[in-house]
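With one protein chain withheld, the remaining protein chains of the complex are depicted in position.
Moving on to chain A:
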Amino acid sequence: MAARRNIPVGLLFILCSLTFLIATNTHETTSTSEHPDKAVNLPEKSTETGGQTTEQPAVEERQWEPTEFQEETVNDAAAEKQDATPPETTTTSAGAHPKDDFQEELVIRPLQSGDVYASFQFRTLWETDFMKGNKVSHYRLFPKSLGQVISKFSVRELHISFTQGYWRTMQWGQPFMPSPPGAELWVWFQDSVTDVDGTWKELTNVLSGIFCASLNFIDSTNTVQPSASFKPLGIGNVTDHRFLRYATLPREIVCTENLTPWKKLLPCGSKAGLAVLMKSEKLFHSSFHSQAVHIRPVCQDSECTTTSWELRQTLNVVFDLHTSGQGKREWSLFKMFSRTLTEACPLASSSKIYIDITDNPQGEQFELTPATHLLSQAVVLGDRRTFSVYDLTEANTFGSMRSLNLKTRPKSGGYIHYQPSKDRVRPHLLEMLVQLPPNSVTEVTVQFERALLKWTEYTPDPNHGFYVGSSVISALVPSMVAMDTNNTKERPLFSSFFPCKEESSYFVRIYTEPLLVNLPTPDFSMPYNVICLTCTVVAVGYGSLYNLLTRSFQIEEPNPRLAKRIANVIRRLRGVPPLA
């Protein structure tokens, strides 16, 4: 009896030890593939995670020195900067994982009108292939949700932006990343996709969930396939526009609900690095707010032997200092974002802040504190601008002179592609290739008619009107400075977004204001009444014609007196012939 009892106990003991052994083994191997968000909660925890990589036998000890920050000084312009001893960044060994790299930067440019333009860019580069058969499951810096979107929907390029406000080009110059008001999504699919429209529909719904935005309103009535513009920004010389889809939702409003999932896609989240500054109560209290996600394949080197996937998350904000109660033109990072920078994101290979000091070469307009001797010059939007750089990790130097080189541009013939709309199926698409003569004004006018829709097709606020999305102008503008055509060279993020094909011109994309059109509305309270009244009129016609068709003329007999009539009724009942 005892032996019988002992056997199950023994088996149980063996099972427990086996599971314990297996668990310890997997714990070591899975620790390296933990989600980056969970991995970096606090600096202390990241030390432990970094130390648990199986490839490194020696556990790295990283000392986090207390960061000292200076109080904001009252100057004409002050920038706040944390002097942090750059901690050693976690290096990933090439071992089993493809190489991935994360960079973050913030560009602050004071504008002519006194506003401040802040542009965040976060770039993750990952040498992997989503398209091959092997499923990618070890996500580190690249967010898993977007990786799965790319592989499931065979996306080649994805560009999505959410914007609140309209960019005032006359007062603010050109933005680094143009975007139209509302939401804009354009996607290039891989050649292997058979049903592009179905994939597009699923993709918009999934993105709607990821970004907590109502992108599910994108359907065939607001999707187009441009044939001349929106060429791929990454590698790939596709010319088949069947795989391109473009949609815009001008009514879409951006709020904290959209910012939160966007921030979650970053490797450090909003806990470390530049993303710490992104707090919604200040970000949305601005004149212009735009957040975007761009995914595209890029070449790693100039011969393009290896390609990697690039994910760029950008956030452009324009703060109006006058509304925030600041009389003088002074700003600080704390005043703009109501947060201070503590340290760089430990997973970032570079973390920099650029302040545009082109308008202030000798320091006569404003003064930056803490001062820095690191200067960088970059050519952006056809103009050479000088930036003072604050490197949150370690110092780098950029810049060298480019040589001027002129090239004649080939003349392009006029090209017009027009796809008229079908009611309730697809929108109008008008694409024109125009050569604009200098010092002139070109007007494009379109005649339109307002339509009356069915009463169920109006939005709940029909008197607000209907939005017509922004027009897009994509142009190659002659550059005053030679642009660098080597796109794989190391450059600041803000000047390397649009690939440069020629030295003498740069690419610019401008969005116009959306149009708000007031349509005539029927009376929404009247469906029953209208149906009854119209059917009455039709019945009047039917009744008159029926009478005239089925009856004939007879001589009218006068009606007998009442008593006689009653008597006739009784006689008829009795079966007796009636009175005369």
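Criterion: a residue touches a chain if its C-beta (ideal position, glycine included) is under 8 Å from a C-beta of that chain, and two chains touch if they have at least 3 such contacts; residues count from 1.
FYI, contacts and distances are computed from a predicted model.
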item: Omitted chain, identified by the protein name its UniProt record gives, among "beta-fructofuranosidase", "Translation initiation factor eIF2B subunit epsilon", "Phosphatidylinositol glycan anchor biosynthesis, class U" or "Protein transport protein Sec24-like At4g32640"; value: "Phosphatidylinositol glycan anchor biosynthesis, class U"
item: Residue in contact with the excluded chain [from A:V538, A:I566 or A:L579]; value: A:V538
item: Absent-chain contact - pick from A:M131, A:L375 or A:L452; value: A:L452
item: Selected from A:G114, A:G465, A:P499 or A:P522 as touching the chain missing from the view; value: A:P522
item: Contacts of chain A with the absent chain, listed as residue ranges; value: 416, 418-424, 428, 447, 449, 451-456, 520-523, 526-527, 530-531, 533-534, 537-538, 540-542, 544-545, 547-549, 551-557
